[in-house]
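Here the complex is missing a single protein chain, while all its other protein chains stay put.
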Amino acid sequence: MKTLSRLMLAVAAAAGSAIASPASAEAVKVGIIAPFSGPSAIFGQYWRAAMDAYRAINGDTAGGQPIDYVYRDLPGPNPAAAKALAQELIIKEHVSYLGGIVYTPNALAIAPLAEEARVPTVIFNAAACSVLQQSKYLVRVSYTLPQVSGPIAKYALDQKLMNIVTMVADFGPGIDADNAFTAQFTAGGGTIADHERIPLSTTDFTPFAQSAKAKSPQAIYAFMPGGPSLFGLIKAYQNNGLAQAGIRFLGSDMDERDLVALGDSAVGLESGSFYSASHDSDVNRAFVSKLPPDIHANPASVEGYDGLHVIYKMIEASKGRSDPDVAINAAKGLAWESPRGPVSISPATRDIVQNVYIREVMKVATGVINRELRTFPAQPDNCTKK
Amino acid sequence: MVELALLIVGALAFFVFPDDLGLMTSIVIMTLFVLSLSLVLGQAGIPTIGHAALYGSGAYAAGLWALHVTAEPLTGLAAGGLAGAIIAALSGLLLLRTRGLTLVMLSIAFAQVLFEIANKARGVTGGDDGLSGLTVSPVLGIFRFDFYGRTGYWYSLIVLVLSYALLRRLVASPFGLTCRGIRSDKTRMLAIGGHVYGALMTVYVTGGVFAGIAGALTAQTAQVVGLNSLSFQQSADALVMLVIGGTWTLAGALIGAPVFMVVHHIASTASPYHWLVVIGLLLILTVLYLPKGLIYLIPAGLERLRDRQGTHE
Partner (left out) sequence: MNLVSLLLNILLDGVAYAMILFMISVGLSISLGLMRVVNMAHGAFAMLGGYITIAVMNQMKVPFEVAVIAAIVATAIISIPLETFLIRKVYGRNELDQALLTIGIAFVVIAGVNSVTGANISVIKLPYYLNGSIDLGFRSLPTDRLVVIVLGLVVTVALWFFVERSAFGVKLRAAVDNAAMAEAVKINTSRLYVISFALGAALAALGGIAGASLLPMEPTYALKYLVLFLAVVAVGGHGTLFGSFLAAVILGIIDTATKYLAPEYSSIAFFATMLIVLAVRPQGLLGANGAKS
């Protein structure tokens, strides 16, 4: 009798698992929400190219599961549209995972959906500290301002730059950057001569550069979003004699796209960031080689690469699509060698822990690059819990 | 009756596209916003490209109401409508004594200044991170805002239909006639003793109420309010939607907003890059060959609408 019941249990179990697991390897669907049009189209284009690069290196399947990608265009911060797109992807397209998202308001609108529908979501960019607290199914692979600004402040102190003017964009990330830098810097004995808050719509940075120069600091700490704003600020720094006056430039990023536009004039500018295209590792070289010629290796593209990596690992762990909790738990504590360097996802915050590098712009045969000077290893996100 | 047709079309859409409720709710809300613009621009001839100031004010008002006062949605709608009216009154003081390019530029400037104020007041509005953390309690205590967006959709649709009914009556009334008279020839209206400024203010504030209600709907269904609701882009999009549908009758908004948003959605999904070319060509063709908008392609409805909706000779 015992043998028969055990046999029946075994048959039942086998039958049960045969019914529960997918009969064939049906594709897992991943929805990517990003700007593919409009002024931020860079993000969507670069992410897509980076994801293609990842697949070229790591194959098209995750743990044997084929993947279908569904892309939706969200050109700017628009919480209502973000929510509608996420709803469409989850309800109509039946995606099991979401990825992408540049802007914080969009992330905040999508978070409750991810939570209620239990859809693991990898945030490729939206960097505000408040985002990950909105749902336990969110993971982030970009950075936070406190994470990156702290090391820059430490570097400034080490370099004996004790008197600094901060010049930041007057919006969330800029203000976060200013606060984080200031906290670390003043704690180490430095003084901030002035906090300049520069409106995002600014085209003429000369007044801000002149005002900064008039305070005679030893350096300026700058944060502007990459593109025309950062370009304009750097040009103003160069054209108003700040470098000649011995005022150093410490940026919170020096996007490789802007380096191309700046050319040789950028040599000597220092910055802190989590990724440099010139990072000396095999993983990075493989990544860069797989990018098409019009897509630069820069922080945006590496976000796409690492974002897909986390999605792959979640798919592998849940062997298909049916287990969001298993997937998220697999993401927590995940560690891997990214093109940026060694990274991991903090189990407590679900945010990325990564190296932050201080770089200097240098001229090489192929043009100008960010050369890594110093590494601050394994920086946590440094978001204070509210 | 257009309202009945609207309800039927809306109901059909609900059953035919049950998985697209998020998009359809946005379409319904935009239609209401464009309707309010149709009142202000189409009926009274006030050329504003800053209408989002009223919409965004309604959105933030409803959001703040939900956060700090009560999560009950119907009072939130009232809060949104009131905010729209107040901001309209304020901007009306500035705008309505001018006309033409001056009015256009003033409307843009006012909306920009409001945008920057909202951006700076991070403590209140959340700044560029947006106003989040809103909860909205069930409509009438019964209908919970569900994940699929079913409640949100019906809620918005009913508000749209009721608003359209109200506005249609307003437009067909003697007051509506006054507005259209002002649009055609302000000088003549003044000459025949019309209180032009008062009429303009009334219609503009009314437009503000409905724009504010549309904003409130967006705040309640998305549960995050972004600065984009106050942006120039938002105003410009609404204008394009109205022009495509037709500015000369109120019902133009009912065509323009859905057409624009559906085409945008399809073009965006197929090739987001080329959306700009599509909309650019659409604009050019509409202005050149369909100046009265798509609504004039509906011959049967045309006659009835022309008589009922208040059009221009």
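Letters A and B name the chains as they come in the text, with residue numbers starting at 1 for each one.
Operating definition for what follows: a residue touches a chain if its C-beta (ideal position, glycine included) is under 8 Å from a C-beta of that chain, and two chains touch if they have at least 3 such contacts.
Because the structure is a prediction, the values reported are computed rather than measured.
Trainee: Please work out which displayed chains the absent chain touches and list them by label.
Mentor: So, spelled out: the chain left out of view touches A, B.
Trainee: Considering the complete complex, identify which of A:Lys235, A:Lys319 or A:Lys332 is in touch with the unshown chain.
Mentor: Here the residue in touch with the unshown chain is A:Lys235.
Trainee: With the full complex in mind, choose from A:Gln159, A:Thr202 or A:Gln218 the residue touching the hidden chain.
Mentor: A:Thr202
Trainee: Identify the residue among A:Gln45, A:Asn78, A:Thr166 or A:Thr349 that touches the chain left out of the display.
Mentor: A:Gln45
Trainee: Considering the whole complex, not just the chains shown, which residues of subunit A touch the missing one?
Mentor: Here the touching residues of subunit A are 38-42, 45, 170, 196-204, 206-208, 210-211, 214, 227-228, 231-232, 235, 239-241, 257, 260-263, 294.
Trainee: Contacts of subunit B with the missing chain: which residues?
Mentor: Touch with the absent chain occurs at residues 41, 47, 94, 97-106, 108-110, 112-113, 116-117, 119-120, 232, 236, 239-240, 243, 247, 273-274, 276-277, 279-284, 286-288, 291.
In this text, only the chains that are shown with their structure count from here on.
Trainee: Whole-Å distance, subunit A centre to subunit B centre, using C-alpha means?
Mentor: 36
Trainee: Which subunit B residues qualify as touching subunit A in the complex?
Mentor: These residues of subunit B touch subunit A: 19-23, 25-26, 29, 116, 119-120, 122, 127-130, 132, 147-149, 218, 221-228, 233, 268-269, 272-273, 275-276.
Trainee: Mind pulling up the subunit A residues that touch subunit B in the complex?
Mentor: 36-37, 41, 44, 72-73, 75-88, 91-92, 104-106, 108-109, 112-113, 116-117, 128, 130, 134, 170-172, 175, 199
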